[in-house]
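Every protein chain of the complex appears in place save one, which is left out.
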Amino acid sequence: MTQHVAVVIGAGGMGQAIARRVGPSAHLLVADHSQEVLDAATAQLTDEGHQVTAQRVDVSARKPVAALAEQAASLGPVQSVVHTAGLSPVQAPVPAILAVDLLGVALVLEEFGEVVAPGGAGLVIASMAGHFHPGLPREQERQLAATPADELLSLPICDASAFADSGTAYAFAKYANRLRVQAASTAWGARGARINSISPGVIATPMGRAELGSEHGDGMRMMIDASNAKRTGTPADIAAAAEFLLGPAASFISGTDLLVDGGAVAAVTSLTP
Amino acid sequence: MTQHVAVVIGAGGMGQAIARRVGPSAHLLVADHSQEVLDAATAQLTDEGHQVTAQRVDVSARKPVAALAEQAASLGPVQSVVHTAGLSPVQAPVPAILAVDLLGVALVLEEFGEVVAPGGAGLVIASMAGHFHPGLPREQERQLAATPADELLSLPICDASAFADSGTAYAFAKYANRLRVQAASTAWGARGARINSISPGVIATPMGRAELGSEHGDGMRMMIDASNAKRTGTPADIAAAAEFLLGPAASFISGTDLLVDGGAVAAVTSLTP
Amino acid sequence: MTQHVAVVIGAGGMGQAIARRVGPSAHLLVADHSQEVLDAATAQLTDEGHQVTAQRVDVSARKPVAALAEQAASLGPVQSVVHTAGLSPVQAPVPAILAVDLLGVALVLEEFGEVVAPGGAGLVIASMAGHFHPGLPREQERQLAATPADELLSLPICDASAFADSGTAYAFAKYANRLRVQAASTAWGARGARINSISPGVIATPMGRAELGSEHGDGMRMMIDASNAKRTGTPADIAAAAEFLLGPAASFISGTDLLVDGGAVAAVTSLTP
Partner (left out) sequence: MTQHVAVVIGAGGMGQAIARRVGPSAHLLVADHSQEVLDAATAQLTDEGHQVTAQRVDVSARKPVAALAEQAASLGPVQSVVHTAGLSPVQAPVPAILAVDLLGVALVLEEFGEVVAPGGAGLVIASMAGHFHPGLPREQERQLAATPADELLSLPICDASAFADSGTAYAFAKYANRLRVQAASTAWGARGARINSISPGVIATPMGRAELGSEHGDGMRMMIDASNAKRTGTPADIAAAAEFLLGPAASFISGTDLLVDGGAVAAVTSLTP
């Protein structure tokens, strides 16, 4: 009997919540940049009865991402690929944001697009920040969507000096994630697999709390108060959407993004002249 | 014991499929413009054991929409509101498209936004056609989002003469649906309810078949062949997404759109220079 | 790309409803004893965009069941096997009930237990009638559970003359279905697949209506009135439970039965001295 594999990249709050959803029927391959976070998540998930293989990964470099994909394929049919790894603008400078949040997603889409099983599905955790990005001319969108990952950071529009601050780079990267997922849908489809993204709003994770505690905290709280849900999201909200998008009921959904933000983007858009 | 109410406007292929999903625990209020379609759907759903109240409605006029909302509220707490009524560009001229597909959605959002129960949810069936719309300047987007329904068709951008053909008006209306849903999210949230849209791709309904049989059929088939799923969608695909968005697992999703198109928009976008 | 196969045996009300749930991501292999029912269901499902292969089957004989399993395996990995075929006591005499409702299930479990894919799942539609059966001594339970299908009807306890009427034989067969599913769980597990049953209550299908129109109708209505749900079930109620049991969220559920009867058995049991 061959057990299928579910890969969860990024073992923080959302990664663990999603791992619990896809874990019971799978061999979990959990990856993170931080050995400490990885060890803690692996211990917790193993303790809860999941079958877990752990592997460190730096998503901003092709070699470790390719090694992770190879490891996944060696464990069995790769049914689910969930990419939650990301740096927050309150945690990192512009170049790191671009390396992890922009290039990292591109590398994962490329490498796992070559090992995902027929009937499998991938999911990238983007951010509502990408929905606040004003958009780009079509030609630049195409560059972000289609430039091979290895050349992505060499694009003029991806030059670190082009960004005023980490927040701007973050919104750009998360906007680009959606373009990248959209473009990857065709290649993943050729293998009989799907790929989508979720754009979370403010979620109660350590990263979310760091953002609420930053200089942007007051603005974020105003946005939450004005929103439909009037609350922060929980990892469980994201995990529920992830389970739906990765599961058989979503077999006609690919190449798109689902905004799970409690209506925050809607509220801000409605209030913006 | 008070049974909750699920309203399904538009009793065609998708409407029936969604009614079956939300029906078992609810009192179904099913509405359609066509008495014949309404009678057939009511007979079928009743035959399958659902509790159904039927009411004719012309969604392009406030009075019948308000009467439908009043009827819904009189039957019990209005838990679900599903708006599937729409005209296809192969069925109708520009003014009818604007009246039903643009104004109709606006009226339903306004009237049902005043009767939906706390914890309830609404869903508008838009179309992937709206995702092919090139977008509008922010000021015009705001007009489409926020102009009271009764004045909507008086906006210069909504003038029938501004549209080359029904297809153009249809894409415009479906694009506007998303703006309208986004803007309605705040008002619905004030009642503790959510509102979202689904943008279906080519679905195997009578309307979908009519489109495949039209002059646009060859283009649609090419798009399907290039897409991730390489198939037309089924009413069940849309119903599954509807069930998710209307249900408790989606409580942090509001004011947004979910594209359920088999990756067709992604494929076309990737192929477009 | 290999598409997985979902087999639906019995193309009546419940079979169609379940086919719609498992159909979108699968190649549907639909089977029925009646060419007329099969043609109608195939036409309807194809019309709704599902990919359907139809095959006639007499589930009371090994050869056609084996041929159906072979056909399934030839179409792709057999992910789902749903057995809804059955005769109602108001439709058939004792020998036919035993042949279809008892032997038929045993044959399907044996033949499809040899072709189901790893990660796949099977589902047998039994009946709440089996829950009203008083039970049997352990030795007879073991006979019903473990006797090879080909010898099943030769057991003394399965002799047609042992049953007062079709209703008694029906309850016996449906009780035996659960024992059979329970016993099959180990063999299916050896292939990495699961197998369960659902015991529906009174469902609004043609068969359910026939029963409500029979001499047992008054008793059934009293039972419904006394039950938790105070309504007949819909095919959608059964389809929702089927989707859950066949899906990844139920990966730790096997060899058991789920009663989906609106609390009718509970009500009758509570009222019985």
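In order of appearance the chains are A, B and C, and numbering begins at 1 in each one.
Here is the rule we use: a contact is a pair of C-beta atoms (placed from the backbone, for glycine too) under 8 Å apart; a residue touches a chain by one contact, two chains touch by 3 or more.
Only a predicted model underlies this, so the values are computations on that prediction, with no experimental measurement involved.
Asks: Just one of C:Ala66, C:Ala96, C:Leu136 or C:Ala266 touches the chain that is missing; which is it?
Replies: C:Ala266
Asks: Check each of A:Gln182, A:Ser199, A:Thr232 or A:Ser270 against the chain that is not shown and name the one that touches it.
Replies: Among A:Gln182, A:Ser199, A:Thr232 or A:Ser270, only A:Thr232 touches the chain that is not shown.
Asks: Identify the residues of chain B touching the omitted chain, counting contacts across the whole complex.
Replies: Considering the whole complex, chain B reaches the absent chain at 1-4, 22, 24-25, 118-119, 190-192, 243, 247-249, 251-252.
Asks: To test your reading of the contact rule: which positions on chain A touch the chain that is missing from view?
Replies: Chain A touches the chain not shown through residues 13, 17, 20-21, 23-24, 47-51, 203-205, 208, 231-237, 240.
Asks: State which residues belonging to chain C touch the missing partner chain.
Replies: The missing chain touches chain C at positions 142, 145-146, 182-183, 185-186, 188-189, 194, 201, 226-231, 233-234, 237, 240-241, 243-244, 249-256, 258-263, 265-267, 269-270, 273.
In the analysis below, only the chains that are shown with their structure count from here on.
Asks: Taking every chain's C-alpha mean, which one sits closest to the mean of all protein C-alpha atoms?
Replies: When every chain is reduced to its C-alpha mean, the one closest to the whole-protein mean is B.
Asks: Based only on mean CA positions, could you tell me how far chain A sits from chain C in angstrom?
Replies: That pair's centroid distance is 41 Å.
Asks: Could you tell me which residues belong to chain B and also touch two or more other chains?
Replies: 231, 233-234, 237, 240, in rising order.
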